[in-house]
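Every protein chain but one is kept in place in this view of the complex.
Here the chain labels run A, B and C in written order, and each chain numbers its own residues starting at 1.
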C-alpha cells in the first residue's frame, strides 16, 4: 500500500544490501572490532573534519539518546530539552529510566530559543535553593527537530556559546540528520555541526540503512569507557560489523548526502502536490516531513488509499497529518499520491 | 581468515538475505506492527505448542536479558543465577543497571543444581532477617549454558517444580537455543522447554539471523505493557519487520532446526579432529561449543592461522580455548582446520 | 535570631522530648518492631477511621515521596504532578533517580485542576502513540500545597473520582498536613482525606516531631513488601521506635491537632501584623505559610533582624518572601516581629 507515514517504511539502500550479501561469509570478529567498522569511523572523522573524533555505532534512536545522556550526565544533573523533544515525549521515559530528569523549556516548532535557554540556566543558578534542584548538565536539541525544522548556523553557534559559558555539553539528536544537511534551506554543513556541538549522531535508520546511529564525539571527548556503557545499555551488537559496514557504504562516494538530496527533491515535489490541492500546511518545514491540516472526512477517504502519519487533532473536525519522503520515495509514489489526492479532493 | 572463535562470525542464512532483498521496497508500518511480525509470532506459537504465547522480537542477548528481568521483577526482588551465568559476568552489569541484584549459586559446568537451588530459597525464607534481604524473584538459566552444556528434561522439570512451589518464574536464556534443541544428546524439545519454564527466548543472532532474539511468554503471561518496556530499554526497532521477517524465514520449513542440525553435524566432525590430534578437552559439551586445553606455545602457532576463542588460563603454560561451529560452518572450514592443526601438532 | 523562614526551625514538642528521655534506657527491638510503633499505628488507624490501614514510619519528606512513588509505580508508569509540585522542583530529582518520569500539568497556586487532570489523561489514551509514552500511573498532590493552599473536600473527591475511573492511585503529600487539617478555612478532616485518596502521609518533621513522616495506605493497600523497600531506600531507622514513639505522643490526647490549632492562631495574628504594615500579599493562603511582596531595600533591612524565606523574585525591585508559623511559634516571636516590621516600615 502507498505509504507516506514516515521515513522508516522501507529496508535499506540497495548498495547496502549488496555489500551485506557480498560480505556475508567473510568471517569477522564481533562487537565492532572489525575492519569495516574501523573504515567507517575514519570516513566519518574525515566527513566531519574532526580527525580526533570518537565514533561509535549504536542500533536505534531511543537507545542512542538514553545511552549518550546517561553516560555523560552525573547523578545530580538533568538534560534540558524542548517540551516537544523526542526524549521528553515519545521514548517511553527511557531517559528517566536511567535516573535522570528532563528539564523542559518551551519548544517553538520543535526548536529551543537561545534567550529562553540562557534565562533558564541563569535563573537556576540564581535560585537560593539550587542545590536542592537538578543541575542543568546537558542541552539536547534535534536537527531536524520533530517538526522537521532546522537551526541556522547562527542559532546553533549561539546555543553552543551559552552551553560553553556554563560548561554544559550540547548534544544534537541527528536521527534525521541527512535530511537536515541536504535541505535547500539550510546553511549548516556536517562540519559546522561537528564544530558547534559536543556530541551528536548521524542517523542511519531513517536515512538509508537497515538500522544504526553513528554517535560522534568530535574532539576525542567520549565519556570514559563509553564502549562498556553501550554494552550495559544493550546497545552493542554481537555482529557489530553490520552497522560499521552500512556506514562504510553510506560514507563512500557521498551516498549519505546523495540520499538526502534525493529526498529533498521528492519533498519539493510533494509540496507542489500539497499546494495543488490547496491543503493547508500546519507549519513550514524545510525538510522531508510535511505537516498538513485535513478535514477528518477527507482523511478517512485518504487513508483507504495511502498510509499517512497521525500527528495531532487540530480541532473538532480536522487533524494534522504528516507526509514524509525518504531515500526510498520514488517519482511513482508521488504520482500515485497525486492521483489519490485528486480523487479525495475532487 | 579461518575463524572458529564463535558462532556470530558470519552474516545471515542466505534464505534470510534473499527475503530481505525481496521485501526491501515493500512499504511497511513500523515498530513490529507489520504482517511479517504477525506471521512469525504465529509460527513460533505453533512450534512451541503454545497457541496463547506472547511473542516479542528484540535485538540482542544482553538487551533481552535486561529487559525481561527488569520487566518481571519487582523492586525488592533479584534473580538467581549460576555464578558463571552470562548475566552475572559478561553483560557489563546490565541487570544491576536496572536496579536488580543477581543472587548467585554455584555453577556446575554452567548449570545450576536443583538441590542447591532449593536449599538457597529455603534458607532465604528461614533467615530471621529475610525482609532486609533481596527476595528471590526469578530463576535464570541458560540452555545451552555458557559452557555448551544442556539440562535434561528431568532436570528442567525439577527446577521448574521448585520455582512453581515458591511462585518464582523460571527464565531460560536461549541465545544458542537452536544448537541445544538439535544436539544429538538432548531429550528436550522446543515444546518441552515452553512447557517447563515461564519465559525464554529463541536466539537468532547466533543461529542464522543477522540479529534478533524472540522472547516467548508461553501462557499469555507477558508482564503488562511489555511492549512499552522494550521501547524504554531501547530494544524496539523502528523497522521492526526486519526481525519479524527473519523469524518468519527461520520458522518456515523447519529452517531453524535444519540450521541447528547442520551445526551439530559439523560439531561431531570437529570433535573427531580434536580427538585425532589428542587435544585434551576441558569439559564434555553436547553442543556447538567445544573447549580444549592447549599449550601456550602451540596456541601461538595456531592463532597465526585460525581465530579461536580465549576462555581462561588453565595453568602457567596452558590455556582453555573455544572452538565453535555454527550454521555457517562448512566442510571446507573443517578441512582447513584439520590441516592447520596437523601443522601445529606435527 | 528571630526566624520565620520555615516551620522546621525548632526541635520537637516538649512532650516528645520528655518521652524520649523517659524511654531512653528501655531496651527495644529495632527496625520498627517495637510496641511504641505498634501503638502509634493503632492510634493513627483510629484517627483516620481506617482500621485496616497499613501505616509505616519514614524519616523525611523527599525520602517518603521517592519511596512511595517508586514502590507503587510500574516501570512504564510516571506520576502526574503540578509543575510547581515539590517532587518536580525541590527534591533534587529524587523521583527520576528511581527511574520514573514526572508528568506535569499546570499548578494554580500550587493546586491541580480536576478538568485539566481529566483532559491530560484522556488525551494521553487518545494518542495514537501512547504505548511509546509513559503511562500516567499515579496522581501526586500536596495538601497543603507548596503555596500553603488547600483543596476543598469537593475538589479532593472530584480528583479521586477521576483517578478511580482510570484505576490510578491518588497520593497526597502531607508534609504539612497538620496545618492543613486545622486551618479555619478547610472542610477536609483526616478521615475525609483517608477516604478520598489511596495513600498519604501525616507529616511530623514540620508539625512537632524531631523528624518523621507517617505513611498511610488506608485500605490495607500497601505495595507488597513495602517494608523491604523502605530498607532499600535507606528510609528504615535502626532505632525505629524513635519515630513510632513520636507519633504515639502526637496522636495521644489530640496533640497533633492541638499543635496545628496553635499554629493557625499564630497565623491569624501574623496576618494582622502583615495587614497593619500594608505589606502586599502574594497570594491568599489559608495555612501557616504566608507569602508577601516586599521591596528589596526593605527586605535587606528586615533580614538584619529576622530570618525569612526567600520565595522568588517578583520584579526588578521586589521579592516574594515567606513567613511561616509553626507549632513552636510564640506570642513573643510575633511581638518581636511586629516591632521589627515597625522599624522597617517606619
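Convention: a residue touches a chain if its C-beta (ideal position, glycine included) is under 8 Å from a C-beta of that chain, and two chains touch if they have at least 3 such contacts.
Bear in mind that the values here come from a model prediction, so they are computed numbers and not experimental data.
Colleague: With the missing chain put back, one of B:78, B:148 or B:180 would touch it. Which one?
Modeller: Of these options, the touching residue for the absent chain is B:78.
Colleague: What residues on subunit B make contact with the chain left out of this view?
Modeller: Residues in contact with the chain left out: 75-76, 78, 89-93, 96-102, 126, 128-129, 131-134, 310.
Colleague: Given the full complex, what residues of subunit A touch the hidden partner chain?
Modeller: These residues touch the chain not displayed: 31, 70-71, 74-76, 99, 131-133, 135, 224-225, 227-229, 231-232.
Colleague: Pick out the residues on subunit C that sit against the missing chain.
Modeller: Subunit C touches the missing chain through residues 1-3, 5-6, 8-12, 14, 17, 20-21, 23-30, 59-64, 66-67, 91-94, 97, 205-206, 210-211, 228-229, 231-239, 242, 307, 328.
Keep this in mind: only the chains that are shown with their structure count from here on.
Colleague: Using mean Cα positions as chain centres, tell me which chain lies farthest from subunit C.
Modeller: Chain B.
Colleague: Quick check for you: compute each chain's CA centroid and the global CA centroid, then name the chain with the smallest gap between them.
Modeller: Central by C-alpha mean position: chain A.
Colleague: Quick one: report the Å distance separating subunit A from subunit B, using the average Cα coordinate of each chain.
Modeller: A distance of 33 Å separates the two centres.
Colleague: Quick one: subunit B and subunit C, Cα centre-to-centre, how many Å?
Modeller: 50
Colleague: So, what's the distance in Å between the C-alpha centres of subunit C and subunit A?
Modeller: Roughly 42 Å separates the two chain centres.
Colleague: Please output the residue numbers of subunit A that touch at least 2 other chains, ranges allowed.
Modeller: Touching at least two other chains: 91-93, 97.
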